[in-house]
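Removed: one protein chain of the complex. Kept in place: all other protein chains.
After this line comes chain A, so read on.
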Amino acid sequence: MLRMAEALRRALNLGSSAESEEYTTEAGPPLLLLGGPGSGKTALLFTAALEAAGEGRGPVLFLTRRPLQSLPRGRGAALDPLRLQKIRFQYPPSTHELLQLLCSAHEARGPAPSLLLLDGLEEYLVGDWGPQEVAYLAALLLDTAAHFSHQIGPGQGCGLIVALQIQEQGDSGDALQLSLLQRYFPAQCWLQVDAQGPGQHCLRACLDPGGQGPRAEWWVAFRPDGEMTVTPWPAQAGNPSSDKGSSSEGQP
């Protein structure tokens, strides 16, 4: 049984031919999506939102501080207006308002979301936040998703994916913050820019499902027109950065 943040996994699997896999409606553990600036976090979150919106379940709640600049390209069927309508964007402008939104999530009427997404967590962790404040925000995100799961009922659940921008070499403050967040988000997906991949702008996505299954890796490539393609990272044991001359296929 695949339990891992299924929405994201399915989003990543879209590039592969095997789309007919059985999927579970279980939400899996909360997932932290980590990457540097411009590593495709928002595009992946949005893809996960579209996937979840196409499942005939509840709406998707997408929290971000600023509206998306553009919709990811090239997914004609996925960008169907009925799916887009099921994605509810909310833009809490400050940490205070994000906390208020999470604390009052149970007051909202209507069907409970089947997926809760937060983009740009780092924008809400500004200022002199101590460990307890960071932990409280993380715990409230989990608590909100748990409440939605409770509303949805047994057998299903509300997934949670949070994107956090990390620096290539974080200072000690970032490291403490990250380790606190990792307490609450057992599953993590790391995005790294990869020059060898097949595409103009290529990233490597490495998914560690937090002890609930094997790690998996993908290439995520963005073409100049913005279209995103995802292909499974070639299965290779040992050092993934070994150069095998595979970069030629990605040359323009």
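Basically, contacts are C-beta pairs under 8 Å (C-beta built on N, C-alpha and C of every residue); 3 or more make two chains touch, one makes a residue touch a chain; residues count from 1.
Criterion: contacts and distances are computed from a predicted model.
Trainee: Which of "Small ribosomal subunit protein mS26", "2-methoxy-6-polyprenyl-1,4-benzoquinol methylase, mitochondrial", "Zinc finger SWIM domain-containing protein 7" or "Ubiquinone biosynthesis protein" is the UniProt protein name of the chain not shown?
Mentor: Answer from the record: the omitted chain is "Zinc finger SWIM domain-containing protein 7".
Trainee: Which of these touches the unseen chain: A:Asp143, A:Asp174 or A:Glu227?
Mentor: A:Asp143
Trainee: Using the document's contact rule, name the residues of chain A that touch the chain not shown here.
Mentor: 29-30, 99-100, 102-107, 130-133, 135-136, 138-140, 142-143, 146-147, 150-151, 176, 179-180, 182-184, 186, 188, 208, 210-211
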